[in-house]
Structures are given as structure tokens and as C-alpha cells.
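Shown next, in C-alpha cells, is the structure this report addresses.
Of the protein chains in this complex, one is absent; all others appear in place.
Per-chain numbering from 1; labels A and B assigned in written order.
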Amino acid sequence: MQTDPHILQAFDRDLEAIQAMIMKMGGLVEAAILDAAQALETRDEELAERVRLADKAIDALEEQINTEAARLLALRSPTASDLRTVLTVMKIAASLERCGDYAKNLAKRATVLAQMEPIGDTSGSIRRMAKTVELLLQDALDAYIKRDVELAQDVRARDREVDQLYNSLFRVFLTHMMEDPRNITACMHLHFIAKNIERMGDHATGVAEQVIYLVTGVLPEDPRPKADLTAFARMDEAND
Amino acid sequence: MTDISAQAPQFDWKSSGFTARLQARRRSELWLRGLGLGAIGLALLMLAIMLTSIVGSALGALRQTHVTISVPIPADQVDPADPFSANWRRIMQNYVASLYPEASAAELRELGGILSKGAQFMVREAVVEDPSLIGQTLTISVPVSDPFDQLAKGFIKRETPENERRVNDAQIAAFDVLDKAGLISQPINWGLLTNGDSRFPELAGLRGAAVGTFYLLLTCFVLSFPVGIAAAIYLEEFAPKNRLSDFIEVNINNLAAVPSVVFGLLALAVFLNWFGLPRGAPIVGGLTLALMSLPTIIIATRAALKAVPPSIREAALGIGASHQQVIFHHVLPLAMPGILTGTILAMAQAIGETAPLLLIGMNAFITSIPTSPLESATTLPTQIFIWADSPERGFVSRTSAGIVVLLVALVAMNGLAIYLRRKFERRW
Partner (left out) sequence: MEDLRLMERVADTTRTKITARGVQVYYGEKHALKDVDVDILDKTVTAFIGPSGCGKSTFLRCLNRMNDTVASARVSGTILLDGEDIYDRGVDPVQLRARVGMVFQKPNPFPKSIYENVAYGPRIHGLTRSKAELDAIVEASLRKAALWNEVKDRLADTGTGLSGGQQQRLCIARAVATHPEVLLMDEPCSALDPIATAQVEELIDELRAHFSVVIVTHSMQQAARVSQRTAFFHLGNLVEYGETGQVFTNPKDPRTESYITGRIG
């Protein structure tokens, strides 16, 4: 990776600006995740509403990043690491935008769930899971800004924890639904929330992979450690 | 890279200091232009003065005073088989005596002096040309001798006391009689261009000198052009860059600055004394001047070769042309205008050269027109030199006329140089 400044300083300023936007977007998304999870746990409908509105800013930021990236490609013809910087910025912006959407969805479901009976301590578990994902995203963005491959590899490995959290929640929801069919509506909502948080973890991993591509020029080829086993889950296993 | 705008001070471009400096700059520029213009004006003025004085003086030689005579060709004195060997001097003397029957012998000699000494030869030529004139009377227009030419042109004043002028009152009276009879005329002096040299100004012409100059330049060109180009090509294209070629280059440059009289001394020692070439021959002059123009031609050719853009060389080399093909197909044709200009300027320098020619004897008095470069001859500048040295009044205007002819030749050569450059010049 190159850290020397360009001969043309305006090029450096453009690249820095576009990356600063990514950082700002990351900050907004992280806040949205934490706020939405808190709104769920504390049944704070007002906070949930704020999260839903904040998503507009995230979407606007993504569009701005895409416009700027297109301009940069057209005007500066970046090559090598500069080219990879612009490409990863676009991909990361897309990932962050998806995370923002998931957070918004979480906030929506939190509003609905606030009207229902709480299902045990699951909302607390979801909040811990959201906190883990938020940390993952934070580290991925940190790795991005520091061009830190080791940290990015670490993020990739840690996605496993999120998958395991999701696995155990999946079983808990299954158990609750089997115990009492009236819980099904709430559990379905909670399951979607957990699934979305798990997806956010995947996006965080995606960001980490972009960091690896940015620094080394190649995407990691080894399979990502996966611990989401729910695809193979059967009803009888929930009772184990 | 640097923050320029931050420390840029504000200037007041309208302040009095700036205005004053601006005016001072404009003033000095005006001065410079004025000085340049003045220098050119001075040069033009000098040129104009020189040309006026020379041309004005040369005008005196534009016309030659002639007198029409009717000479009886007595059959008893001219052998039709060999009219050339007759005593033409006697025939002329008899003719003059018949015009003035009561004059004494001394008076007759003076009266006969009105005619040029060449008159008898012109009569002879006419009779040799047409032997049927024998026994008839030949009417012919012949030049008058120099004093009477000067008298007719007003250079000898009638008011001058008789003992201070070259013609006496009796001669003037006789000349006036001829003038009254309408026998005196002043035709254009073609003899100046068609005659050889002569002791008598009225007969002297430049043809011998012009032909001598032609042979001399021919020899000079034939020698110096190919040799100069060959030397320049070798030095520019093939010579290794070492001390020897540097030495040669320095010497060629120095040779161009050697005074021409030194070349004359060299020619005297080598060509005349050692090789035993004929003294005063144009071939020797040509050899000498070839030595003198070689450095000029070599320097001009090298400059012209250098001026050919290297891209043309590269193009030809890149396509697989050999070095020799590059030179002869591309470089030399492109350098030709420059080479020709340099050569013609060198020739123009040679045509005006006098000093070395004096040393090899090209200032001899030669009345015949040379027919080969091996015969002794004079050249235009040496002829001018000889005439300028002659005491007769008539040679003053002829000297100027000779200079005018030389100048015309120079202008023609420079014109040729410009024409050739235009013709061969290629743009790329």
C-alpha cells in the first residue's frame, strides 16, 4: 500500500474526502444499530421513530458517495491502490446502506413489538448481539481507515460469534413458539430482527474483505468461517 | 505544493513609482530603436555615397568619342593576297597628310594624334574582312585618342592655358572643324566590354579580364566544391570524435581567417616555383583561390549538414538505410541549399580577391583574350588595379566602370545564391 502523497494534491484531497464520507456513514449506521436495539429492549417507540428517520441521511450519504466516486473515476483515472480505494469505497457504501436498512427495519419491528408481550429476555440477547455486530462493523471500518489487514482478518473470524449468537436465539425462538402458539407473531418478528442482525454481521465481514482487497489487491479465497447452522436445523433439535 | 496566495503582497500598479519606471523603460526602448535605425541609416548613406561616386565616375566611360573618316585604300600599297602585312601606318599617315596639304610634318603628327593609335588596326581589320575595298575609299568610325575624348566630354577645359593642357589650340581648331562637319559622334562604348586591355584608354576593354575571371572561378569551383563537400561530409559524418579531428577542425576555422596574401605567397612558392605552372595563368589563380575558399565551403557545408533535422536521419536509419544512403538520399539533398549558398558566397569572395593574384603575376599587361586557363590573363580586380595605376585621364572613368562591372557580377552571383536556395529549399 502507498502512503506517500500524490504529486497532484487535489487527488489526495478527493480520496480523503470520499473516505471521510464513508467514516461518517459508518458512524451513522453504528448509531442506528445501537439505538434500534435499545429501542427494542426499552420499548422506546420514540427512539425507534428517530432511527427510522435517520435512515434517510444514510441513504443520502450513500448516493453522494456514489456520485463522488463516479466523478473521481472520470476525472482522475485512478490506478492500482487508488483505483482499489474508489472501488472499495463504493462497495462499502453499499454494504453500509444495507446495514442502515436493516437497522431501520429493526426499529419498525421494535415499534410493533412494543405492543406485544415480551418473550423472555430475548430482547436483551438481541441487544447484546447488536452490540457485537456494531463492534464488528466498527473494527472493520477501523481496519479500513488504518489499512489493517490483521484487524480485518480478525473481524472475519469474529463473525462466527454473531452466527453462534443467532443460532442460539433461533433455538430459543423455536422453543417459545412450540411452547405457546400465541408467541408466534412476536417470535417471527424477533427472528427477523435476529436474522437481519446476523446479515449485518455478514456485511461487516464484507467490509473487512474489501479491506483485504484494498491492501493486497486480491479478495481472500479461503472460505469464510461460518457458524450459521440454522439452514440445517430441524424441529426435533430444538428440544435437545 | 506551496501556498502562494497567502504571502502575495498587494502592489499598486497605478502608483507614481510604477508609472515612472514604466516610462523609463519605454524611453530606453525608444533609444535602442533609434540607435539601430541610425546605424542602418548611416550604412545606407555610406553605400549610397559610394555607389553614386563610382557610378558617377563610371558614366564618363559609358560613351566613347568617335570620328568618321573616309580612308582611300590604295591598291598599289595593299596586296589583296595578304592585306594584313601592308604598311597601314603609312596609309593612315598619307590619309591625314591628304586632308591637310599645307601642314608641316610636325603639325601633321599633332593632327594625326586626334585619331586613336588603334585606328590603323581597325582600318586593317575592315580590309582584311572585305578585300574588295582595296582601291576604294573606306568610310569608318574610329575612336579619337584619349585627350580629344576628354576634350569632347569637357574634362579638358578650353579655358586652361595652352601650355597646361594636353591638346594645343591648333588641335582644338582641327577637332572643331571635324565636329562642325558632323564627323564627331559619341556612341555607347561597347569596346569597354569587347576589347582586351590596351595602353590607350580609348581602346582598353575588360573582355580579357572577364574571361580570365571566368576561367579562374571555373577552376576554383571545380576544385573547391567537390573537395569541400567531401571534407565536410567526412568531418561531420564519419570522423571519430578525437583530438585529431578537433585539431583539424580548429585549423580549418583558422584557415578561413588567414589573410589572402599569405595564400598568394604559398601559391608563388608551390604552384609557380615548385610545380612550374605558367605564371599569371587563371589555373594558378583558381588553385590559389580554391585553397582560400575551401575553409569557407567546408564550414558552410558542415553547418548545412548539421542543420538537417536528426529526425530525418533517424527515419532513414530506422528503415534500414545504410549510413551512405542516409547521407546521399536524405541529408545532402536537404543540405544543398545551404551548401550552394555558402559556395556561392565563397565564390563571390574569390571573384573580388586581388592580393594573392598580384603575387602570382596576374597583373601583367596582356592585350590578348585568353582562350584557355593555362594562358596568362588578368582578372577583373587585377585589371581595375592596373587601370587605377595608369596615368592617363581616360583610365579614371574606366577604373570606375570596371568596378561597376565587378559589382554587377557580384550582385548576379548573390542573386543566383538566393534563387538556388529558394528552388531547393524544402520545408518539413
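Keep this in mind: contacts are C-beta pairs under 8 Å (C-beta built on N, C-alpha and C of every residue); 3 or more make two chains touch, one makes a residue touch a chain.
This one's a predicted model, so the numbers in the text were calculated from it and none came from an experiment.
Note on the undisplayed chain: of the listed residues A:78, A:100 or A:206, the one touching it is A:78. The hidden chain makes contact, of the residues B:69, B:96, B:192 or B:316, with B:316. Within the full complex, the residue among A:8, A:23 or A:75 touching the omitted chain is A:8.
Mapped onto chain A, contacts with the missing chain fall at residues 2, 4-8, 11, 77-84, 217-218. If you put the missing chain back, the residues of chain B touching it would be 240-241, 309, 311-312, 314-322, 325, 329-330, 334, 426-428.
In the analysis below, only the chains that are shown with their structure count from here on.
Chain centres here are Cα averages; for chain A and chain B they lie 103 Å apart.
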